[in-house]
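The complex is shown incomplete by one protein chain, all other protein chains being positioned as in the whole.
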């Protein structure tokens, strides 16, 4: 059992044209930078990307969009990306927008072996079109199906050689959910340690969900909206 | 906002006859000892207890059974308890046995605002009687409803004054799930610290789910089946 | 005179109760955090996975792993906790968040809300808005009473694609404080110097006016 791979190129070597990918992160926070770079370098095309956001023009999933590697985005919010907008309006890119909680829960459902879940999000809106509505305890819910993804690509803070993962702060977001949901799950981490070095009570993603892991180097971790306050003198 | 109460008696003061309770723990591991003792002392009757197990004759939920405080047990496994068996056979006690994963998932569903979930557990067995069966991707699933509980009573290792909880090892089990599911959630902890002392990345139950918290003292933590191996000399 | 955005936020802040868990949307709602009354403790939830959001960091102390749902760098307060997006929306759906404040393009007299899509314009997505409005037990909308063209945003029915139906409980605009009731928008308070007739003229949905309508005091 060896889950450790040398780098992002090895981790994604068998991702082919037309694959369905999940990519962790919220905005540019907690995104798998190294694997995205490797996917760009490999030039794999016609991808379906399940990712809460679509990055910005020159970072994150936006780098793949720029090379027109993405056939379809499944996201909850895709602003802040001019190239994305151009491709969408020109019909080159297909987009499916779904509520953020529904996106999260459909990932979790896959990881938990639940074929579908009920959520009230989108009832009475165009999101409900074509979906089954069901009434429970005085409220309507939509039936939403678990995602099926060929690969889940996530970014964690620390990981061990057995694939156990710990995320940092709000860089957790969708990462643990997608990690559970991939047929093959690839984790890139800032620090890779031998099995046994992480506190078993503090692990967010147990190694059973992770198939490949590597330590990335030189993380940029770009900030999308730097907001600060002044120090009182 | 003050969630801290003095002790178990204060924590359970408003639990009345006929209440529906969830009690965390697996076997005798991770059970809310102090609240159980307080419930026994208070003598509240006609309880419905949702708890994976029913304790043993002289510890855990078994202490409440001995006093005939329990009208109905909802559990996955109720062995190891002679008084339980006597009450069951005499018709004094009602028991609903449900698969352990279904029990866990129905608690989680409540905490996640999902009215019902699909699980394959019990399909084709007597557990499926009267339940809706639905086919997804070549497999049958049962529709199982979220639990509704008046009080969830859980035991954690560490907690803070804002109600954030951290569990230890396999004493986690059902505790975080039930903590999310109670209309009112009571947490007893071995160590209560001021808000800010726990690592925000390591918290298992965010404080939003916890309404009352106190530090118990003199935990017995009885072992149900002591199994050991010999040290090689 | 109509309220400033800061004043709208300040008025909304009076709706906070001690111990509330609150989700504040982008825009005016974010400003509410600056006006939390003395003696009131609230915990801010950010749906990207945080309870216990604090103010913006000091210059140079930004942490790229610590942002809010608006993708802004933030800090935490003591007692904070991080969790994943499924648990985050789980606690929202389960009604654990006491109050949600968000902006809107339109609100109907039945409490429907539209705030995510304008036909013909680039659609960026609903983010977590549909989950929030479908689940929150107490939703306050913070918005201008009229759109930039001067048209009322309080309508008999929304004209834009909906975000959620029959969910808004209260609206606080630059002109007024209104409850959404079974019978329409019930006027509760008016901005200082703004008359009931001014509000009537700018409200196209059904407006209920009972008795004397006090001015908002600052």
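Order of writing sets the labels: A, B and C. Residues in every chain begin at 1.
The working rule: a contact is a pair of C-beta atoms (placed from the backbone, for glycine too) under 8 Å apart; a residue touches a chain by one contact, two chains touch by 3 or more.
Note that the structure is predicted; figures quoted are calculated from it, not measured.
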Legend entry - Shown chains that the omitted chain touches within the full complex: A, B
Legend entry - Residue among B:62, B:115 or B:176 touching the omitted chain: B:176
Legend entry - Full-complex contact with the absent chain, from A:111, A:124 or A:216: A:111
Legend entry - Hidden partner chain, touching residue among B:48, B:75 or B:164: B:75
Inset, instruction - State which residues belonging to chain A touch the missing partner chain. - result: 1, 110-114, 160-162, 164, 180, 194-196, 200-201, 203, 206-209
Inset, instruction - Identify the residues of chain B touching the omitted chain, counting contacts across the whole complex. - result: 26-30, 52, 75-79, 85, 88-89, 97, 99-105, 107-108, 119-127, 157, 167-177, 204, 221-231
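One rule holds in what follows: only the chains that are shown with their structure count from here on.
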Inset, instruction - Please give the intersection of the contact partners of chain A with those of chain C. - result: B
Inset, instruction - Determine, using the mean of C-alpha atoms as each chain's centre, which chain is farthest from chain C. - result: B
Inset, instruction - Would you mind pulling out the distance in Å between where the CA atoms of chain A average out and where those of chain C do? - result: 28
Legend entry - Inter-chain centre distance, chain A versus chain B - centres from mean C-alpha coordinates, in Å: 33
Inset, instruction - Calculate how many whole Å lie between the centre of chain B and the centre of chain C, each centre taken as the average of the chain's C-alpha atoms. - result: 37
Inset, instruction - Could you tell me which residues belong to chain A and also touch two or more other chains? - result: 105, 119-120, 167-169, 172
Legend entry - Residue numbers of chain C (touch at least two other chains): 76, 82-83, 86, 89-90, 92-93, 135
